[in-house]
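Quick notes on the structure that follows.
Apart from one protein chain that is not included, each protein chain of the complex appears where it belongs.
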Amino acid sequence: MPIVSHIKLKRAMTVSDVAKEMEAVRVLGPGRFGKAARILAEMFRDKNYQNLISLAGPIIPGGLRTIITELVDRRLIGGVVTTGANVTHDMLEAIGHRNIVGSESMDDRILRRKGLSRIYDLLVTQKGIEHLERTTHRMLNRIPEGRRQNIASYELLWEFGKQLRDENSLLRTAQKRGVPIFCPGIFDSMLGLNLWTYSRINSLFINPFKDFSRLVDMTYEKKKVGAVILGGGMPKHHVLIANSYRGGVDAAIQITLDRPEGGGASGAPLEEAISWGKIKTPNKLVTIVGDAIVIFPFLTLAALERAKA
Amino acid sequence: MPIVSHIKLKRAMTVSDVAKEMEAVRVLGPGRFGKAARILAEMFRDKNYQNLISLAGPIIPGGLRTIITELVDRRLIGGVVTTGANVTHDMLEAIGHRNIVGSESMDDRILRRKGLSRIYDLLVTQKGIEHLERTTHRMLNRIPEGRRQNIASYELLWEFGKQLRDENSLLRTAQKRGVPIFCPGIFDSMLGLNLWTYSRINSLFINPFKDFSRLVDMTYEKKKVGAVILGGGMPKHHVLIANSYRGGVDAAIQITLDRPEGGGASGAPLEEAISWGKIKTPNKLVTIVGDAIVIFPFLTLAALERAKA
Amino acid sequence: MPIVSHIKLKRAMTVSDVAKEMEAVRVLGPGRFGKAARILAEMFRDKNYQNLISLAGPIIPGGLRTIITELVDRRLIGGVVTTGANVTHDMLEAIGHRNIVGSESMDDRILRRKGLSRIYDLLVTQKGIEHLERTTHRMLNRIPEGRRQNIASYELLWEFGKQLRDENSLLRTAQKRGVPIFCPGIFDSMLGLNLWTYSRINSLFINPFKDFSRLVDMTYEKKKVGAVILGGGMPKHHVLIANSYRGGVDAAIQITLDRPEGGGASGAPLEEAISWGKIKTPNKLVTIVGDAIVIFPFLTLAALERAKA
Partner (left out) sequence: MPIVSHIKLKRAMTVSDVAKEMEAVRVLGPGRFGKAARILAEMFRDKNYQNLISLAGPIIPGGLRTIITELVDRRLIGGVVTTGANVTHDMLEAIGHRNIVGSESMDDRILRRKGLSRIYDLLVTQKGIEHLERTTHRMLNRIPEGRRQNIASYELLWEFGKQLRDENSLLRTAQKRGVPIFCPGIFDSMLGLNLWTYSRINSLFINPFKDFSRLVDMTYEKKKVGAVILGGGMPKHHVLIANSYRGGVDAAIQITLDRPEGGGASGAPLEEAISWGKIKTPNKLVTIVGDAIVIFPFLTLAALERAKA
């Protein structure tokens, strides 16, 4: 029977070195982290994997914009499913608005008066949000009306990507690389409000069925599908349900602070998805209980180093 | 300075009696529960409130179908924003498929072979899901094609409600009462798959902008808006963002097990929404940390009794 | 196969009525709540049960002092294992100091200057704490030195109970009823500091081995042992480990917001304790994920009503 071992620290360890030590622990949190690094390395290394990542929670505003963009740029990720908020934040930064460091104990009424909106201890400027509305409308005007009358969210976001000048932008990079950014809840975000106001006086029909057809098609393009699930919500569920036609994903890792007992999809163990045909096997699954924006940078580094080796 | 008191139990206490004892505690969990009962009673009593409820997690399959339906039937709730899963479950039961009691430690591969799909310790039959697909397609056929070409989710769900025979059905009751059920992520559910398969060979275009226009309009129909938030996800965010045009909701309660520190919208304190203009004031806000499907029945009973008094 | 049902609300429902509706749900949170009410009713009704309760977190200051005292007074609870903080709070109130309603967003430096100490949104007065030190020393002086030289925590707390005048006091009531209050971490509390300062100039030897002998003996006094676990920590573990000599408790319910994946005892599922011989069987176990001070009042009421029926 395999034995639990202990992590040994050495000088100037790389993240991958630590992940290997954790994999040898084999149990509890370190064991799960180590296993996730191994699975993610396999997804990155094996060209037969179509890797889909889901983004919920403040992944882009919370400091991971460059990481997600780089993974898309290197085509280590073949498709992204995200909340509207993450797309909104990519665009805000792309048009020059950076978020501000605040505190979770600020008085929200005062912030409101100052034109600052809070995400825990991060502040977004209303000025940026207003600028985004004007920019979005302008960018929409540049899309031919015929195209606007029946457009998928991923097509729309490519159109935006084409018009953005920021090389660090996820949308820009995704468009250049032909990686689709699916945003099934695009209506439910600051960006979504802009689309809605536009649609009231102009032709704009976003067709989620077109998105879903494309996403399902993608699950058949390579031999295997890998799912990288950051946070829960609709993005998590969407990546998994799209794979139910092909019998489920082949490997999946999720990082979440949500709990399973309530029965919601966000905190559900990946194993449950096997009974729905959304995941194939329990062998290549792992859940890390933690904050995705803390854990994922370490996990990515570990996997990139291992994938190379 | 107000003093913390202690809960006294008496014989045959009603839930409202307990809630009053808890309100007198004034601090920690009991204080929050008591405050929520008071706010909810006000929302139920005061005819100037337009009450919107958001449903995320297994609210309908987890035992609260009758409660939510009754609140809609009595028009104590004026609008519902829900995940597709909750709608799917209402329809499954309406066409005769009940869920089965399982266990969280069942082997999901075996369940898959048996045609059972798991939500923690609850089992859904694939037979029901297949029946639902046929029924959905049949119900869609009965909707005039012209209407299907540009339909809001709430209109579609009313059309379904009209065709369902189950008096306990949320969709049926909502249609009878003219209460809209908004489902911004309808595409992302078993029902959504049925809509998608239908749309590939028939005319079906669901227009989320129509939904959002209706939802925003509703926020202006009465003097005040009350938000009852069960779980997080897109339904929570959607109810709040729709109120940003009118300057925010007037009162809100949320029940959640998600945590705030990660920065995701699901676990975010309601106070944050003030800085976004989605909530007006900190005075009538409360978050109960707990499982919505355990807490909400008690809370509803307490509020109904108080609203009457 | 059993079917999931839905909660029906009626007018003036008692808490027990709701618990029965929840038991019929059979799954997820409501199922667990209903099962817990049934198990607790059995513990209360069946005279063969020795019921032990563990208290961690702000059970006494958070509004449940009267409830716990009543259960001890009616001997529905045969023994209590608690943190030192809960004992400290019982004594503070017994000598006339009530806690004050605060807010979780108060500035702790200002509170410090004002002589107020914070537990989330509850404030404790330093004046009370200083009064408690003097009172504790005086009460210790009244205990014969011979007894003080080798005293168990439960004996010491009985001695204090004897000297307290407050009929609502848990310590007072426990002493009158001969119910031991075990406090294995008594040293680690405000009261503990008082004991320590006293011990530096007077004879005082608290002997935890005496406590443990008594606690283990208690597990043999009746045919069955029931464990009611509010929060985790040392009190939870202590109740369970004391039962390992007799092969484990016969029934147990726990209410906690801690999670299992980290591997700590506080959040551990009760089933784990079977492998340690601390619980006998998986049949009469249930964990409710929730805030103990919100859930336990409802659970107690439901169980008391059912135990009578």
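Note that the chains take the letters A, B and C in the order they are written out, and that residue 1 is the start of every chain.
By our rule, contacts are C-beta pairs under 8 Å (C-beta built on N, C-alpha and C of every residue); 3 or more make two chains touch, one makes a residue touch a chain.
As the structure is a prediction and not an experimental result, all values here were calculated from the model.
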item: Positions on chain A contacted by the hidden chain, ascending; value: 1-9, 11-15, 18, 21-22, 25-33, 58, 61-67, 70, 98-102, 119-122, 168, 257, 288-291, 293-295, 297-298, 300-301, 304-305
item: Touch residues of chain C, complete complex, unshown partner; value: 56-58, 61-62, 83, 85, 104, 106, 108-109, 111-112, 116-120, 122, 184-185, 187-189, 192-193, 195-196, 199-200, 204-209, 211-213, 231-234, 237-238, 241, 244, 257-268, 271-277, 281-282, 291-293
item: Absent-chain interface as seen on chain B, which is shown; value: 28-29, 105, 259, 261-263, 287, 289
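Keep this in mind: only the chains that are shown with their structure count from here on.
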item: Separation of mean Cα positions, chain C and chain A [Å, integer]; value: 44
item: Between chain C and chain B, distance of the C-alpha-averaged centres to the nearest whole Å; value: 35
item: Between chain A and chain B, centroid-to-centroid distance (C-alpha), Å; value: 26
item: In chain C, residues with contacts to at least two other chains; value: 28-29, 289
